[in-house]
Structure formats: structure tokens, C-alpha cells
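Presenting chain A:
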Amino acid sequence: MARAFGGRRLAFVASAGVLALGLAACGGSSDSGSSDSASSDSSSSESSSESSSEAPAEPVKVTLITKDSTNPFFVAMQEGAKEAAAANGVEITIGSGKEEGDDQGQIDLIEQAIARGDAGILITPMSVNVNAAIEKARAAGLYVIALDTPTDPPDVVDITFATDNCLAGEAIGQWSAGWLNGEKATIAELVIFDDRVVSVDYCRANGFLTGLGVEVPDLADMTSPAKSGSYTTGAGGDYEIVCLEATGANEEGGRAGMEKCLAANGDINVVYTINEPTAFGAAEALKAAGKTIGEDVIIVSVDGGLAGVEAVKAGDIQATSQQYPLRMASLGVEAIASIANGGAAPQNTSANGEFFDTGVTLCTDMPMDTVTSAPQESAQYCIDNAWG
Partner candidate 1 sequence: MSETARTTAAEEFANSATPMQKVQHALHRYPWLSPLIVLVVLIVIFAILGFGFDVGSLENFAKPATISLMLQQTVIIGTLAVAQTIVILTAGIDLSIGAIMVFGQMVMANLAVSATASNVTFMAGQNPYLAVIIGVAVATLAGGVNGFLIVRFNLPPFIVTLGTLSIFTALTLIIFKARTIQGKEFEGAQDVMGIMGKDFQIGPFGFTIGLVVMLIVYVVMAYVLRGTAWGTHVYAVGDDPTAAELSGINVKRVLFSVYLTAGFIIGIAGWITIGRLGSASPNVAPEINLETITAVVIGGTSLFGGRGRLVGTLIGTFIIIILDFGLSLAGLDQAYRVLAIGVLVISAVAVDQWIRKVKI
Partner candidate 2 sequence: MTVVTSAQPIVQGKDLNKSFGRVIGLNNCQFELFPGEVLAVVGDNGAGKSTLIKCISGAHEVDSGKIFVNNQEVSFKSTHDARSHGVETVYQTLAVAPALDISENLYLGREVRKKGILGKVFRSLDKKHMREVSTKSLSDLGVLTVQSITQTVETLSGGQRQAVAVARAGTFGSQVVILDEPTAALGVNESARVLQLIKDLRDRGMSIILISHNMPQVFDVADRIHIQRLGRRAAVVTPQSHTMNDVVAIMTGAMTVPEEEQQLAPVR
């Protein structure tokens, strides 16, 4: 599933208790997967705190290895892990590659974890190059959880905690169909890369089209859907994809990309953005072009960072799928603590059964009954649960 981009993190970091609350609230909705995870989460949390108070001399040691330490998504993940570690009496070591692509940095950290006698490792694996080191760790008895990004093949790790980007994309696609209510969809797609194929990119974008009811012949190829045709979700209607612009998933890319799309076709009424910073840039371009966001055109996005969901409340973004990097890490820490103290290992909960789904929520103040892939919540609810 790879990394999410942009956003910001709270100076105040949600405690494990708040998280459990959030999970419980998720469980109240139609998503049964989240409901399962909520119950297993709270029980493991309890058991681990009990056992750590029984044996304070030997705290459970866990290592978190992210791809880098500058991307706010990973920063949020590190914060989540620290909080959960403090709450569960776990001794946490946090490290990362120096940058995207620094396989050796991750391998060194894995080997250090083995040497230290850690109970487990949480890792956002950089590439297949770290597989051997992960297998070595597992052979040494460490429980390894991949966070956010699955390994290739997925069974190199014990389990993957991730959020389903395809599902997140589908939810905003379904929502867009509801908003269109049979009108023609003139679509701008603002994605991350033009020169790399990354699952987060195609899963969200093609997920969005799938949710809208556009046929996607090849999930991994963002150019595979027909440029025009008809969509089927909701009332159904015609669609036209005006542009597929790479933005680097940041504000300037979003603005420049939107400007190019608008120059090509001024009638765009649906803007898909890879994440909220891109959406902010797109919103600036649309405003400068005299469009009224929410009336002439809608912007949909994925991530659910605090700034993003605040923008939903303010009306600059109409709908965004919120994900939970902080929860991924804290659940991971809790799971390892639980296993180390004799608890049960977590089970896969995602729709396709390939990973432990940490959940998606569609944040909008205009709920649509076309949305079936994720629970819908108000912007305010999402603000209260945002990762920053």
C-alpha cells in the first residue's frame, strides 16, 4: 500500500485510549472488519499492560523501522508507536532509512534488533532487498509486522497492518457518483508520479474510478481506463477523463497540474487528488479560474490528515477518505507486546484477507447513499480522529 503523502501531525498526540474509542466508534458502523479489530485491540491492550506490570524487570522490546523520518506520515507513525509503547510498558527503538531507497539502513536496523533481543519488529519495508534480513529476524524468533506497505511476497512477514488504498479510492468514487446524480462527469485526475508505478498511486486513482463505476481493465495501469464512456454507480451517466497529471503529491504540483487540466478543458466538474496537499493546490487553481468549489466542481481526496479534514469542513474539499497511520503503529506495538506475553497473534481482516485492515472512514458533510465501501462520518468526527 505504500506511503501516504503530505498532511501534518498533531502536536498533541492521541493517546491509546482515544484510539480505542475511535476504533469502537468505527465498530458501530457497517464495517465489520474494523469492529473485529477494535475488540481484539482493546483486549490485547489490557493483557499487555497487566503482564508488563507483573514482570517489570524485563520489558518487551520493539523496533519500529520506517522508510524515512521526515515524511509526516511516518512521523505520525513514530509518534503512534511511542505513545503505545509508553502506555504498554514497551521499550521502543525507532529508526529509519536515511531516505527512500536506503535498503542497507533498514537491514542494519533489523540486525541490531535481533542482536538486542527484541520481541518484534514493525517495518515499512523499503523493497525486496530487506526480505532476507526479515526472514533472519523471524528465524531468530522475532515477530515481524509490515506496516502500511506489504512485503513482496506478503508472507515474508508474520502479518501486514495496512489500510486499503483501493477501498479508500472506491469510497470517494462512489461519493462522487452520488454528487453527480446522473450528470456528465468531466474528470481531472491528479496523481503522484509519472515515472514510477506505485501501488498507493494506482490503487487510489483506479479505486476512485472503480467506485464511480468506470471500468478499469488493469488496476496497476492508471492509463488503462477508457478516456470517455459511461459510469454506472448511482444514477449513472457519461464521463470524460480530461487529464492524468503527475503532481508529486504536493501543493505546487496540485496547483500547476490543475491549471494544465483547466487549460485543456474548462468544464471539469470532478477533481480526484492523490492526497490533501494536492487538493489544496488544485483548490487554489480552481478559485483563480473563478470556479465555486462545491457547486461548479467537487474535489475528492484520500489521507485524512488534520488540515485535510478541516478543509472538508471549510468546503474546499468535498470528501476525503481518512486513514490511520498512527493507529497502524500503535496497534502493531500492542500486538507484539501481547504476543510476547503469551497472547494470540492478530488475524487478517481486510476484504481480500491479505492484511490486517486498520480502517478507512469517508469524511464528508454531504453524505451520499451511493457510498458502500467505507463508513461515512462528518468532517468534525474526522477532525477529532485525524492523525495530523
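Selection rule: all candidates are chains of the complex that A comes from, given by their letters.
The definition used in the following text is that a residue touches a chain if its C-beta (ideal position, glycine included) is under 8 Å from a C-beta of that chain, and two chains touch if they have at least 3 such contacts; residues count from 1.
Keep in mind the model is a prediction, meaning the values are calculated, not measured.
Put simply, of 1 or 2, the chain that touches chain A in this complex is 1.
Contacts from chain A toward candidate 1 in the complex involve residues 5-12, 70, 72, 75, 194-195, 223, 243-246, 248-253, 255-256, 259-260, 262-265, 277, 280-281, 283-284, 287-288, 306-307, 310-311, 314, 388.
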